[in-house]
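Supplied in structure tokens, the structure appears directly below.
As you look at this complex, bear in mind that one protein chain is not there, while each of the others sits in place.
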Amino acid sequence: MPLLDVQDLFVRFDTHGGSVRAVDGVSFTLEEGETLGLVGESGSGKSVTNLAMIGLIPSPPGTVQAKTIQFDGRELFGLDDVEMRHVRGNLISMIFQDPMTSLNPLLSIGRQLTEVLELHKKMTRKEARGVCAEGLADVGIPNPERRLKQFPHELSGGMRQRVMIAMALLCKPKLLLADEPTTALDVTIQAQILELMGALQHKHGTAILLVTHDLGVVAGMADRVNVMYGGRLVETATTDDLFGTPRHPYTSGLLASVPTLAGDAEAELFSIPGAPPDLAALPPGCAFEPRCAHADTRCAERVPPLEPLAENAGRAVACLRAEELTSPAGGAS
Amino acid sequence: MLRFLLRRLLWFAITLLVVMSVSFTLMHSVKGGPFDNERTLHPSIEANIKARYNLDWPIWRQFLDYVGPLNLNEKRATFLGGDGSDVWGGVMTGDFGPSYRYRDFTVNDIIGQSLPISALLGVVAMMWALSLGVSAGIASALRRGGKLDLALRLAATGGIALPNFVIASFLIILFVFWIPLLPVAGWGTLQHMLLPGFCLGLVFAAYIARLTRTGMLEVLSQDYIRTAYAKGLAPRTVILRHALKGGILPVVSYLGPATAGILTGSLVIERIFFIPGTGSHFVNSATNRDYTLAMGVTILYTVLVYGLNTVVDLAYTLLDPRIDLENE
Partner (left out) sequence: MATRQGRDHELSDEEMRRLLKESKGIKGESLWNDAWRRLRKNRASFWSLVFLALFGLTSFLVPLLPLPSPKALTLQIEPAPPDWPWGPERTYEDESYEPGARPSVEKGSFANNGWRHRATLEFTAPAASAEAIVALVEALTNRSAAYEAREVSGEYSHFLTVPLHRDDVPRVDYSPTGVEGTLTAWRVEAEEGDEVHYDLKVATELGTVTRWSVEQRTRRGKLYVSAEKDGATRSYQYEYTLGRNIAGKPRMLTLNGTLLPIDDDSVPRSRRKHDLQTVETRERISEPHTDLEARVRTALGTSDLGAATLAGVQIENGYWDLGALDEGLVHLRGRLFGSWQTGNWLGTDPKGQDLMARILWGSRTSILVALAATLCSLVIGVLYGAFSGLKGGRIDNLMMRVVDILYSVPFIFVVIFLITVVNEYRTELEDVYGIDREVIFFVVIGAIYWLTMARVVRGQVLSLKNSEFIEAARVIGASTSRILLSHIVPNVLSIVIVYLTLTIPAIMLFEAFLSFLGLGIEPPKVSWGTLAVESIEAVNRVHVYWWLVLFPALAMGSTLLALNVLGDGLRDALDPRLRGKD
């Protein structure tokens, strides 16, 4: 049984501009100790997917629907607030994109760390401090006792993200939702943080759902990758398969738009034409159809289901022409 | 911190000097001086009075004597050949001199009697303002867009728009005449302070409610609030521990102006409720041409406002660790 099993997750926001279908029928599973990448352009619903799983979608304006969200044998969908609070930060933790704004600037690091343990492990503040200092040391923060007394503004961005990771791992959760954990950081710091996450995952056996729009991050970290577009999953595959033979035109486009050192310096970077879809007014067919070079009339008629490929049952693509377009580099004309 | 305080002190000294010299010059530039009324007094009596208030001195000497810290009276000051009984004197030693109108009292006597009353009134008003303002602001922010929010915001705008004497008259009618819960006017028990304090504090409660609401909304939209929820904290804990502190920061920086405003408002409120505070003495002194008293109160209130502002700034640094006073 997988650690996490999400089936048919829908999230809708009712705003003045109309009803936004931010997540539109997303299903996926995540095994224990596995790292699953979730990539897509910004606005494609990655964060909303994450937040929906731990019940943090603000309502109003948001409404969440799902067939099931099974976590470790428990149904999360429909849990009441008290039970959900027991899951959050305890069994499932989350790290956010911007470490600069994700820590409370008015409370000391120590206070923000200890409150997690006080809440979930019923420790006293003193006991918690010891555990927290260890936690900080674990994420490679020197002099943790002193850091506990400091405030967020006294730490650099990388340090703060380490604090966030330490905070997320305090209760030894089974699942870590990492929402673009490195996007706001310098490239060198990014690498360190990713390395740290990998090491910690090894040590604690935590499963990670790694959300990012950076394919490089996914390539280095994830075992499997889900590609999201317009609130729907369009492709799911192991990392190697995905990078080797992308099957969805969107995935191909994404891969082609990554600059490579080996590439021709004079050659122009590829960019997918057109703009990301308006989630309040999705076309009736494939969401990618207006931007797709391979689209034909069928694509505009109905939403293509995410179907396993005949040749490889481990991967699935939501494209009607996936079988026809076997050419791996389809798209880079 | 020390440097901050020292710099504050320096500016304070300059401010005070400006206030003192301007008001002193104005006071002494009045035609015939403050005892103009007695111009037709017998010359010897007039001379007596002038001597009593040192009005026969050149103005610079009067000013130096007034400011202090040295007493320039020849009978007292040793270096002028006096008996040395009173070397120190003047505003710098906390001595505002004799009242021009109440012959047997010094300004210090009058302030000493009335200031505790005004201070209590001010504290009661501030309590009202803070308790009403902060709770209304939080309620309003949490129920954003709802009926309660609308009602509270309307009340706050009304509270800001209506002068306190208008509110006072309505409340007197309501709580003194229609539902006789509170005494009419006067001074003595805490009950006497409730209504005046409320009337005085209401405007500030309205401002505080507004500030709290915007502050809370701003904080509640921050990423770290989402982090707090993601930790599994209960909404109440999130609001009280994570949001409130940042949400009321604007209120803290408003406390300085609010104090000044409460002192000002007390002039009217003390008059309406017949409270013998410093404010009513000040208004009387202004119409009585009791210049020393008026000037004393002005200086005292300048000191109070300045001092309280400094305290507020210090309190702000305690609440917000990001503020660094050294580099202000």
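Order of writing sets the labels: A and B. Residues in every chain begin at 1.
Going forward, a residue touches a chain if its C-beta (ideal position, glycine included) is under 8 Å from a C-beta of that chain, and two chains touch if they have at least 3 such contacts.
Bear in mind that the values here come from a model prediction, so they are computed numbers and not experimental data.
Taking the complete complex into account, B:Phe282 is the one of B:Tyr100, B:Tyr229 or B:Phe282 that touches the chain left out. Considering the whole complex, the residue from B:Leu162, B:Leu194, B:Ala234 or B:Val312 that touches the absent chain is B:Leu162.
Of the listed residues B:Thr15, B:Asn48, B:Ser131 or B:Gln191, the one in contact with the hidden chain in the full complex is B:Thr15. Taking the complete complex into account, residues 11-12, 14-15, 18-19, 22-23, 26-27, 29-32, 36-40, 157-158, 160-163, 165-166, 168-170, 172-173, 177, 184-185, 260, 263-264, 267-268, 271-272, 282-283, 286-289, 294-295, 297-298, 301-302, 304-306, 309 of chain B touch the chain not shown.
Quick note on the criterion: only the chains that are shown with their structure count from here on.
Centres computed as Cα averages put chain A at a distance of 55 Å from chain B.
Contacts from chain A toward chain B in the complex involve residues 54, 56, 85-90, 93-94, 96, 98, 101-108, 115-116, 119-120, 151, 153, 164, 167. Only residues 222-224, 226-234, 237, 241-242, 245-246, 249, 319-322 of chain B touch chain A when the two sit together in their complex.
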